[in-house]
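Every protein chain but one is kept in place in this view of the complex.
Now for chain A:
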Amino acid sequence: MSALLRVEALSVAFGKTEVLDGVSFDIAPGEVLGIVGESGSGKSMTALAMMGLLPPGGRIASGRIVFEDVEVSRLPERELAKMRGARMAMIFQEPMASLNPVLTVGEQIAEVLRHHRGMDRRSAHNEAVSLLKLVEVAAAERRVDEYPHQLSGGMRQRAMIAIALACRPRLLVADEPTTALDATVQAGILDLLRGLRQEFGMAVLLITHDLGVVADICERVVVMYAGRVAETGDAGAIFAEPGHPYTQALLAAIPRLEGPIGTLPAIAGVVPSPADFPPGCRFAPRCPHAIPACEAAAPVLRALAGGTQAACIRAEHAA
């Protein structure tokens, strides 16, 4: 099966500071892939590069992004703008910051429909109501004429999803879509994404710092650390037999609802910032299994017995 999206050895730099270094992964049609990492891991930057939305000063230094067999990393902005919103859409953590406060929810959904699908005002409004129903907003006929501030956080995120779905994209990129929401509301949004994906065969790229969210909804996982892919594999394998010491440490550091209570196995030190990424393996300074060779060269991804691929030369010793 050919991939819907391929990211190949992507490097992104701001000036001389490289924030992404050789990131590769792909997404199959209809698949839910999670990119998980802490702040500074480059997970959001990866998504922005895919959408052609890198912040000012940022550029793709090398590598390429191929979506539906088109190399989007080379597309002129005009072409990119046509594809964005229509073929791939994105939702963000804070829906209030993405929604226009002076337009009703319906007007904002209709805007996309009129722009990308050439609908007239009346049919766009009707379609907006159907889309709100699709994302399970109660009393959609009334809500469609309300302003963002009149909605709860969960409803705003549903409205954002409705906008993103307006053109039935093949890929939905969701950057921390539930981070600002309460657990009970988060659960509802994840259920919704799961359902939509099944209904439309839409692929979802979910970017999150929350391994619980990944476990809930993702089939495959990319674990990022300090601008590189540390480990990747099926979600089941990543959680059952993590091969990279970073993945292992991250999973161990999470407080749990069951099991023993005591000192949590914390990861010493801090996540390095791009300006002072260490040489060789960037996790080495915090890694309990590191040896001098780890600092000599950047480790490459390799298949492990546990079923995942990890960028670690010491994985067998860390198991």
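Descriptive notes on the structure:
Rule of thumb we're sticking to: a residue touches a chain if its C-beta (ideal position, glycine included) is under 8 Å from a C-beta of that chain, and two chains touch if they have at least 3 such contacts; residues count from 1.
As a convention for this text, contacts and distances are computed from a predicted model.
Considering only "Superoxide dismutase, Ni", "Carbohydrate ABC transporter permease", "Peptide/nickel transport system ATP-binding protein" or "Glutamyl-tRNA(Gln) amidotransferase subunit A", the record for the omitted chain gives "Peptide/nickel transport system ATP-binding protein", by its UniProt protein name. Of the candidate positions A:107, A:127, A:175 or A:216, contact with the hidden chain is made by A:216. Across the entire complex, the residue among A:3, A:48, A:167 or A:271 in touch with the chain not shown is A:271.
One of A:100, A:123 or A:152 touches the chain omitted from the figure, and that residue is A:152.
Contact between chain A and the absent chain runs through residues 38-39, 138, 152-155, 182-188, 190-191, 209-216, 239-240, 249-251, 253-258, 261, 263-268, 270-271.
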